[in-house]
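Missing here is one protein chain; the remaining ones are kept as they sit in the complex.
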Amino acid sequence: MSEALNEQALARYRNDFLKEVEERVEEGEWVKMCMQCGVCAGSCPFGPHWQHSPQKIFMMIRAGKREEVLTSDSMWMCTSCYNCVVRCPRQLPITQIIHGLATYAHRLGLAPRDQPTRHFSRLFWKNCTRAGRVNELKLTLGLYFKDGLVSGIKKAWALRNIGLGMLLAKRLNPFELIRGHECSDKAGIQKMLKKAHELENRRRGFQE
Amino acid sequence: MADMKTAAYICRGCGIGERVDAAQMAKIAEKEGKMNLVRSHEFLCSASGVQMIRDDIEKESVTHAVIAACSRRAKTEAFHFPAIALSRASIREGVIWSQPDTPEARETTQEMADDLVRMACAEVKKMKVPAGNPDVGRNKRILVVGGGVSGMTAAVEAAKAGYEVVLVEKEARLGGWAAKLWKRVPYREPYRDPADTGIDKLAAQVQSDKRIKVHLNSTIARTGGAPGRFTVEVATESGAVAAEEVGAIIQASGFTLYDATRLTEFGYGRSPNIVDQAGLEKLAREAAAKGEPIRRPSDGGEVKTVAFVQCAGQRDATGRHLPYCSGFCCNTSIKQALYFKDANPAVDTVVIYTDLRTPGNGEDFYRSAQAKGVVFTKGKVLSVEPTDKTLTVRFQDLILNEDTAIENVDLVVLATGQVPNSGVNIDLPPEEQEKLEVKPVSILNLAYRQGKDLPQLKWGFADSHFICFPYETRRTGIYAAGPVRRPMDIAQAIEDATGAALKAIQAVENAELGRAAHPRSGDLSFPIVRLEGCTQCKRCTVECPFGAIDEDEKRYPVFNESRCRRCGTCMGACPVRVISFENYSVDTVGSQIKAVDVPDEFSEKPRILVLACENDAYPALDMAGMRRLTYSPFVRVIPVRCLGSVNTIWITDALNSGYDGVMLMGCRHGEDYQCHFVKGSELASYRMGNIDDTLKQLALETERVATYEVAITDIERVPQLINDYAAKIKEIGLSPLKGFG
Partner (left out) sequence: MTQAVATNQTILVVGGGISGVTAALEAAECGKDVVLVEKNPALGGRTTMLYRYFPKLCHPTCGLEINLRRIKANPRVRVLTMAEVTGIAGTRGDYTATIRIAPRYVNGNCTACGACAEAVETMVDDPFNYSLNRTKAAYLPHAMAYPLRYVLHPSIIGTPDAERAKAACKYSAIDLDMKEETIKLKAGAVIWATGWQPYDAAKIQPYGYDRFANVITSVEFERLADPRGPTGGAILRPSDGKQAKNVAFIQCAGSRDENHLRHCSRICCMASLKQTNYVRESYGEEAKSTIYYIDIRAIDRFEEFYAKVKSDPRVKFIKSKVARIAEDAKTKDVVLHGVDTEGYHRYANTHDLCVLAIGMEPSVPAERIPAEVIADSSGFIEATPEGSAIFGAGCATNALDVNRSVQSATAAALRAIQVINQVARAEA
């Protein structure tokens, strides 16, 4: 599905990545407004940990560096602190654009495969859309066992005291593992999500 | 001088009475100064003090007065007696505030005050109330050279104020550069979309205004005369010559776009798809006329990608192209990019810049272009290479830090700069003129001794004080407006032309009244020459910073008083001292120098003459006094209009009469000069460079004359300079010439 989407985009936008972003990425139409002052880059608390700053990503988009942008892990580092947004002299919704780019790269299947944030996001989405609410235990375990059984056990063992404490404080219910509680109209939620998905696809011109 | 009646008024206020003996000063004024009337007052600037002076003028017919009180810069409203000759001795700032209030200093402080009284008495007797220049011109028509936006605006605005205008345009139609544009950059809110040039409307306004006479296909064959009485020959292409009498001139000769063929690095000339901004305007107008989109010039192909190369042949450090920024080109490229985007948002437009310069509300226009999808890339263009039908623009992307290229570009626009149409560079020596590839054509053909066109400050721009007094040129009554004065866009040119129209109006109004123009605006004095003594040495005609003096057939100087700015440079230059002003002359200063009481060589009291520029050094001394910074009591300060007016006779006179040293304080000269008369301080420094010979003849040390560049802010430095110099004099000893003078 994602590959098809990617090819579709490639065909449609040729080498015009800026137009692709404007049309297909949430708040993407703001990218062109950046004046390359760099205040976002300096304001990001995760600055030292990513490869490309928002301002640089915007410049790369304008320069047509599609592959580099969409495979970059930088978008996945955003913690939504909104420092960049409040300081941007052009009032670009940088946080939203960054998330938009991450989402888009994910849908195209280009986002870095083993990027932990991406993995977590995927787990979270699955977890919460299945029952209409988050099953924390399953989510946590899913994360623990991301890198295999042995590593998962090790992580769980390291945090066993916290787990026990939570159990005693009734903040952790092991029976959730079996089924877990769900929202009352699960089908309704899923219908709603499906509709939203369809709407978005239509708006962004995705054909799946 | 039977009707001269002199009076001296000694003020005792502000501590003068306590610090110095006013009675003694009064006595000196009477006995030595030979004042007919001497009065002392405890508070001279008070209503009663002023009334006392006024009564004396009326009832006692006082014609010449000395006011020994505060600096000539203070209390000007109180001591405003325009009908009499007035000299002010600065006893407050110049003596009691600049000398320590100690018993030991009392004697020298008193000597200072006494001398200032002597000097003022001597000066005032040599002064006359300026009667005004009799040779006034009364023509109030205004000549505008150039029929572009600047010229037409100047014409229309002057006409609106009620003045008649003659407008001369070399082309067959009005409009200039702006007429070549399809649209102009927006000039009022919302600063979003390119606007109509409005040039046809403006041209129609010019043509329908009865007060404006237009000469098309015409140039200026000759300009003679002076403000208020210029005679101009207007030559038409057909060969006919019309004579026009005008009172002032606005030169709005505009600019020529920098020759893009010199930009070989950007491939200009190698492909019709590489154009300059003028070329793009042409394409835009042609396309608009056909109601079609702009097409690729080479083959009429569809334009899908356009690249704009900013600063093409500008901001150039190599010396090959223009070193300056033309200021209008960033906004122009934005506008031109919008020609494409507004017509078809699918066209890609890229502006490659190093610094995007859209000051003021230009920022809105920049944002508007971004919103419409114009891409801005910070980079340096390395080359533009024609390929099959399109072009490749190679550039260094400064943000992404890589050399890269945009391929398949259909059209490249080079943002080249403005070269002012300023005519002949009269300061260029003839041999350099010969070497020029393109011989410049004179714009004004001035029949002036010093050359045909406005002197240029730099890079051909014809102004002289581009910060505080941007309209001033070095030719009185001739003002440059628009891009010939400074690189500028249409909005600024309109503002500039309106201001220039005011200056032209002001010039004709002042010429009629025989008054000086900036910076001594309103001054009624003017240079008077005693031709019978003139040796035709031509120094005055050569040195006048304003080209006011011509020469007749016999090589005698011909003064054009209305062209004169009253700086006195001619007076300073004249070796036989035949040039003077009624209230400022070799005598008014010379007699002050001689009036000073020079103690003998055993007194250990040197005398140092300070000739200080009245606009900068003198106020600095005043302010030093206000701050109670003290300096040597041995200096005697005389303000001069400009250091350029300093005649070397003053210096030799001073040294001959036993002064131990002379300090000259003028403004900075050379590059970034601060001299208000442009060349005055430079000429003075040049003249003083030759004074060493004189000193040697007198068997004096060269240190006895020193020249300083002093700024008005040198409030602490000036006392220091004086004290250092006094120490130096002490070191080399008193003058051996004392007692011989």
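Labels for the chains are A and B, by order of writing; each one numbers its residues from 1.
The definition used in the following text is that a contact is a pair of C-beta atoms (placed from the backbone, for glycine too) under 8 Å apart; a residue touches a chain by one contact, two chains touch by 3 or more.
Note that the coordinates shown come from a computational prediction; the quantities given were computed from them, not determined experimentally.
K.L.:
Considering the whole complex, which of B:Glu157, B:Glu281, B:Asp453 or B:Asp660 touches the chain not shown?
P.N.:
B:Glu157
K.L.:
I'm checking contacts with the chain that's been left out. Which of B:Val206, B:Ile505 or B:Val598 qualifies?
P.N.:
That would be B:Ile505, which touches the missing chain.
K.L.:
Considering the complete complex, identify which of B:Glu58, B:Asp193, B:Asp299 or B:Glu363 is in touch with the unshown chain.
P.N.:
B:Glu363
K.L.:
Which one touches the absent chain: B:Asn344, B:Thr387, B:Ser521 or B:Ser603?
P.N.:
B:Ser521
K.L.:
If the hidden chain were put back, which of B:Gln492, B:Thr541, B:Ser562 or B:Ser645 would touch it?
P.N.:
Per the contact definition at the top, the residue touching the missing chain is B:Gln492.
K.L.:
Just the residue numbers, please: which parts of chain B touch the chain that's not shown?
P.N.:
13-15, 43, 45-46, 70, 73-77, 157, 160-162, 188-190, 314-315, 317, 323-327, 353, 355-364, 378, 398-401, 458-459, 461, 466-471, 486-488, 492, 495-496, 498-503, 505-506, 509-510, 519, 521-522, 615-616, 619, 623, 626-627, 667-668, 672, 674, 676, 711-713, 715-716
K.L.:
Contacts of chain A with the missing chain: which residues?
P.N.:
Residues of chain A in contact with the hidden chain: 35-39, 41-43, 47-48, 52-53, 55-56, 83, 86-87, 89-91.
Going forward, only the chains that are shown with their structure count from here on.
K.L.:
How big is the gap, in whole Å, between where the Cα atoms of chain A centre and where those of chain B centre?
P.N.:
That gives a centre separation of 64 Å.
K.L.:
Which of the residues in chain B end up touching chain A in this complex?
P.N.:
My answer: residues 348, 356, 366-367, 370-371, 373, 375-378, 397, 399-400, 404.
K.L.:
How about chain A: which of its residues touch chain B in the complex?
P.N.:
By the definition above, chain A touches chain B via 16, 18, 32-33, 35-36, 55-56, 59-60, 62-63, 65, 90.
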